[in-house]
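Only one protein chain is missing; all other protein chains are in place.
On to chain A.
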Amino acid sequence: MARKDLLDIASLHREEIEFLLDQSTSFKQVFTCSVKKVPALEGKSVLMLFYEPSTRTHTSFEVAAKRLSAEVTNFNVAHSSVTKGESIRETVETLQAMRTDYIVVRHSRSGLPGMIARQTKASVINAGDGAHAHPTQALLDAFTIKEKFPDPRGKKVLIIGDILHSRVARSTSNLLQKLGVEVAYLGPGSLVPKYGPETIRRFTDYDAAMAWAPDVVYLLRVQMERQDVQFFPSLREYHRLYGITTERLEEIRQRGLYIMHPGPVNRGVELCDAVMDYERSLINNQVENGIAVRMAVLDWLTPGGESPRSEPTFGRSAAPLPHFTA
């Protein structure tokens, strides 16, 4: 079944994920053996709509689109303070007029890319919305893990940091679980929500989490700008309690664990400098794989259709919920 949009991981079927990861492998091969461009999206246009600055994701999408021979346009909204629904709708109308085929959206409001998707025939790719989802990040993470563990079932990934505000944690854990990977969260009690999925172990103590014997340690970026609300007393304390310190790196090295991070890294907070030279750090692999994964996603989506709103969840809960007669 053709999909118009990629808005989250939750709505992806396992087969679709497998397909995208396989395609990513092909695309990665294409541009590692010197062919820098394929004509898959010749004559198509990709519009970058970034309401939040992100050099990394932005560049990655742009490179991916260009390697597929698409035309890339940047809609400059990063500095716009107007982010209300009103201006979004106007923007979308403008975009419609421009007849763009793909829109890559990043926004601080959870659910906003879905809203845009329903208003346009273009394929919308969520490049991160609030604390909700970041599906291409999840795909590139899974891809990177699969390069090391071709059959990742039963492997364990420990995600460390600010889970509460992290779309990466939500999407990546969701995707990894769909692939049979075990996931656990570690972080301050104020940032690891108690009501997260029951299938995800929740740790607030580093040693207890290590005793769980993860294969991969995935460090989330500490959002420095969120420090106006105190979720932990200081960055120094955070580093001591949840960061990869020099001593902890030694233990990680001995155990042969892989380290991942969605970037950009706050050195001395999530990890000490030495991690960057650690041979099992996959941080650069993640960046590289991001391009292949995004090529696969752009190639896979089919613009032109309607984006259905998810059905209201009447009747989903165990207790009989009200249902309408018609």
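Everything that follows uses one rule, which is that a contact is a pair of C-beta atoms (placed from the backbone, for glycine too) under 8 Å apart; a residue touches a chain by one contact, two chains touch by 3 or more; residues count from 1.
Just so it is clear, contacts and distances are computed from a predicted model.
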| item | value |
| --- | --- |
| Name per UniProt, for the chain absent here [options: "Dihydroorotase", "Sugar ABC transporter ATP-binding protein", "Carboxylase" or "NADH-quinone oxidoreductase subunit H"] | "Dihydroorotase" |
| Candidate in contact with the missing chain, chosen from A:I17, A:L112, A:I159 or A:V275 | A:L112 |
| Of A:V38, A:A131, A:L235 or A:V287, the residue in touch with the unshown chain | A:A131 |
| Of A:G154, A:P193 or A:P233, the one touching the omitted chain in the full complex | A:P193 |
| Touch residues of chain A, complete complex, unshown partner | 10, 84-86, 88-89, 109-112, 114-115, 129-133, 167, 170, 193, 195-197, 309-314, 316-319, 321-322, 324-326 |
